[in-house]
Each structure stands twice: as C-alpha cells, then as structure tokens.
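Part of the complex only, each chain left as placed.
We call the chains A, B and C, going by the order they appear; numbering starts again at 1 in every chain.
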C-alpha cells in the first residue's frame, strides 16, 4: 500500500472521532445527536399510531426516514429545499437509503400498526452525512422501541423475540490518492474518484452497498480492500452504539 | 393585578432562562444557538457577495431571513415543509418578520452590495420561537458584520459610523388568565386569548408590534400594561446579547 | 403637531371617502364592493355545509378568508399568483389576518357546522387594501349570517344571543413626514417609514395590531397618537357599516 497523508492526519483505517449523544431534544421518542468528526446530524425518532395506506389492516408497522440539511450546514450556503418547493434528487436518494437500512433491523410484525419516522437533519456537514445519519438513527430507533416496550405498547411473544433484530451502522470508504481509506471527510470526498457507502448489520451482513466511480473504476481487488475496511469500521461503530445505549459489549 | 400561578412558576414579569451560545457551528459567518427556556433556535448568518435584482447596482446591501422548524421540534411531529413542497403561511409570516426586524438595525449603504441571510431553524419549540429567533439572529448578524470589518471588506467612513446602528431584540407578552405576563411558553400560549410579539431596538423604539386577540379583545389599558412588560423584557435581552458579545454594559 | 400637506389634501385625521355597496354580484350569500378612496375590494361571503378536518364533529363552524389582487389592480402589472403557481408571503399574511379578524366577531358555536369563506379580491389598489377588505368583509359576513337566520338554518337560543357578537373594522395609521396620519393612501404609504394596521371591534377593543417600522422606530408617544387616530377612524367605519346595513345608529 502506497503511503499517503490524509488531510486530517488519520491513518487509512482510522475513523473520525464518533460521538453519540442521546436525549439531545426532549419531545421525540428518540433523539440523538451523532458526530463523525465535524459532521453532526440530529436524528429523531417519532412514533405515530398509523401506517401508510398500503399497510392498513395488515397488522404490520412501518419505518421510514426523512433527511434534510440546514442551509448553512455547508461551507457555502445552499438553498433551503422548503423555499425551493421541492426536495432534490440527492435528498430523496439519501432518505430512501436511510429508510431501507433501518427497516432491515426491525421486525415489522412485532412493531404493530405504527409508523416510526426517523428525521435526520444535518446541523453541520463535513462528509459522510448519510452514514452518520444511519448510525445515529439506529440509536434513536432503539430508544423509541424501548419506550414502546417500557409502556407495554408492544408486547413480546413468549419466545421473547425482540422487535429490533440487530444493530445497523454505516460508513464510507474510498480510494484516496490510490489508497483505500475509511470514513472520508469533506476534504477527501471532494478529491476522490471513487467511493462507497456500506451499511451493515452486527451479524456481519451487508444491507446496502452504494459504490460510485465517476473517475477511476474500481478494480475487483480494490473493492475487496474497501469492503474489508468497511467491515472493520462498522465493528467499531457497533461498539460506539452499544456504549451509548449502555449495553455491555 | 389578580394573583395567578404561571405553569412554569415564574412571576408575571419574569423571562425564561436566556442562553446565547456563539460559534455553535463552524462554517457560517455567524452561528448562534439561542435558548429561551426549552425553546432552542439555531441562527446562522451567511454573507454572500450578491444582492437581489431590485438592488443591483445601487451600492446597497440586503438582509433577509429564512425560518424553519425541524419536524420533531414540537410535541407531535409536523410535516417537513420541504417534503410538502411549500412553506406554510406561518413560516413565511415569521421569516418576513425576522427579515424586517433585522433590516431595522443595519445601515445598508455601509454594508455594500452584499446579502446577509439569517437562517433561523428551531431545534426545539416551547413557545416564542420567533422572538428567540430575532434575539439570536441579531447576535449572529453582529458576528458576521464584525467579520467583514475585521477583514476590511467593509470600510468605515471617517465619521466612524458603524454598519450596525443599534441592537434588536424581541419578546412576547400576553394576557394569561386575566393577567399580563411576559415571555409566554407553550403551556401559556395555547391557553391564552391574546398575545403580542414586540420587537424593539436598544434606543427604546418599537420596530414591530404584532398583537392578536382571537378570543378576548385588548382593552387600551391592557395594551399599555403589555407594552410596559415588553420594554422591561427587551432591556434584559439587550443585556444578555451584550454579555454574549463580550461588550461591557 | 407639525403642519404638513398630505398628497390628497386630507387633514391628518381624515379618512378617504368610504363606500360600501352591497349585492355587487348575485351568486354569493354576501357580496360587497368596498371603496376606501381609489382602493376597491370585492368581498364575497360563501356559506358551505362543511368544516375543516380539525373541527369535524365538534358542532362548531369556521370562518376563513382568501385574498387576491387582480394583476393590474396596481400601477404596474404584477404576476398572477395562479400562473406563478403559488400565493406569495404577503398574500398569505393578509388572508390570515382577515380570517382571524372576522373570527373574532362570530360565535362559532351558534354558526353550527358550516364554513363561511370571505374572498377579498382587490379590483383597484391605492393603499390600505387589507383594511378595506376587513371592513367590507364584515358586511358580507353579516349578510351571509342574516341569510342563514332568515331561512332558519341557524336557530337562536332562547336568550336571543346573536351569532355575530359585534362589528369589526380596520384602518391604517402611520407617521408621514413626522406627523401621525390616518388611512394612508399609496402615495403616503410608499413614502412612510412607519405604519400600523389596526383592527377593532365596536366595543372599543383591539383585535389585531400590526405595526412595522423599517425606517424610523415608533416612540411610545407616537404609538399613543396612532392608536387614538385609529380609534377615531374605526368609529366612523362602524357608522358606515351600519348605514350600509340599514341599521339605525
């Protein structure tokens, strides 16, 4: 592996500092401020006793997500999507990704006819907002589901099967100046031909892979190296989630 | 004056705890997290070297505002305006109010052909979001203007006239159970027939008055009492702003 | 008080000529063409046997308003809001104000599960369109309610309490060249730092106050003078409404 210096001085397989702060706001059933370095995303989980039309009467719940970025979360101010009158393609793509990722960790039958909406709003952006959002949203979701269990709104079956079937976390990887690196920040991301967002569960399974190479196409060996970095990164993110939730590893 | 107990236990002329935290995010030219009790609003000031079409070539600047509320800033989740595809009437009304209020404190000729946009995003709502937004946005604006002075993008005239001509702050007042009270929180606001938002400058002038009485119409003597409460409240907010900005009173 | 000459030659406390013409169009349950000088607004009241979702099943009615301006009501042609695809912030703000003002004069319980919509469309604008609209819409509303009483769709309680609990009128006041004046026309309005729209009921109560000072902030004594002018102006508007409705003063 070529030796490079990352703009942040991190080693190629090093995550940024990860912080997960529960209870950041008080109205939501789950409210988490997650930071991957300077990227800070507020993730709230809201429980509502209704489901979308296509699920009505089926006894199943739904988990969905919405994503937004404050206009000045970024280096230069972006237009406010509410003022422009529509969400851009990037926003829709990210919120669909977050929704699918979180649905992969829940037993929708046990959830019952409820919708949990995960609002992920970026307060400050420095690359990797979608992976931070997924990682934080999982903790907000876990808090919301625990709240439903605590007030016995969800009743567990006798086998004690849990509504949350595993943890979910996400991280980006990419080829920066010829070297596979973990958890790209903005300086790397904007100077990088090739990157991939990887969503995993804590059983080691891949839930989503989104790799993009507008510049240099991935060779198969590069892909293997990136997947290995992502697996290692997610392992550390699962530990951070457990620590935030006060679960012994 | 009838004796009442406010839900928060405050006396009728008592503000909630006010906190003004500068530098909450790092990209914006001014970034302030303002709290009036549990109401928390992130106010950023963004400087851009362009003006709206109607001001082009006139040598004057512009100050404008946008307002938003995170979907779960409130007790129950509200629709995301970006997803609904338009800003509601309340949002437009509030952001127009913030913009007018802040324009009242700046010398747009000295500002030069620049636009400063104040984005006020409510992270948590407990009544009085627009008055907190104005009070915090003033501090963000002051930081942004100071930045322009520091890097000599704005040059002062020989008379040393300043681009910011005075401070601006805002507070709500209302008749709660027959008694005029200062700085309504959500519990009071939703149980209150009559309230008024008052924007003042630190010269004692009124910049905006917006009084609404869907229930009990204001008598003239009530109006006088409310205006007196607002004046006292704004005096304390000006002190908080000066303290945050490190200005000796 | 400094002596000034108003562009129209009026004295500072003089209203423009007020005309209130009932039955201007024939389909609506109330239809009033109101003129404040050259400002002419067509106000119709439409009764429908439905209420908004949040009131369904509560046995109460609703009063709401919509405001529009014909594209060439103004000196230069404005865009048609229907063609632009949305109502502007000013429009939404005004129609919310008209709706709140008219709701303040009606007993929504007696109205029953009905909605009365007040459409206020400006045929010609010369300043003060919102105050003319409120003053005229009250008369259209009174006609619509009388129609419901006449055909016994509303039944009065034995105490003979009426669905309309008082009249509502509105007028603007402002500081023009240093002097407080009543009922600003366009020439004054565009040359005026400070103005206020005042909505009152005929019991002397204030329903809405909306004062704005982008230029010179109101001093407290100016505010007092403006409120006195507004009270006197509304008194004369209540007389004009009664005359139009054929009610002995």
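Simple rule for what comes next: a residue touches a chain if its C-beta (ideal position, glycine included) is under 8 Å from a C-beta of that chain, and two chains touch if they have at least 3 such contacts.
All figures in this text were calculated on a predicted structure; none of them were measured in a lab.
Of the identical protein chains in this complex, 3 are displayed in place, while the full assembly in this structure file contains 6 copies of the same sequence.
The criterion applied here is as follows: only the chains that are shown with their structure count from here on.
Considering the contact criterion stated above, no chain is in touch with subunit B and with subunit C alike. Rotation angle for the C-alpha superposition of subunit A on subunit B: 180 degrees, rounded in steps of 5.
The chain with its Cα centroid farthest from the Cα centroid of subunit B is A. Here the CA centre of subunit B is 28 Å from the CA centre of subunit C.
Averaging Cα coordinates per chain places subunit A and subunit B 34 Å apart.
Between subunit A and subunit C the centroid-to-centroid distance comes to 51 Å (mean Cα coordinates, whole Å).
For subunit A, residues that reach two or more other chains under the stated contact definition are 85. Listing the residues of subunit C that touch subunit B in their complex gives 86, 88-90, 92-93, 95-96, 100, 103-104, 196, 200-201, 203-220, 223, 227. On the subunit B side of its complex with subunit A, the touching residues are 25-28, 31, 38, 40, 42, 44, 46, 48, 66, 68, 70-77, 80-83, 85-87, 91, 117, 119, 121, 123-125.
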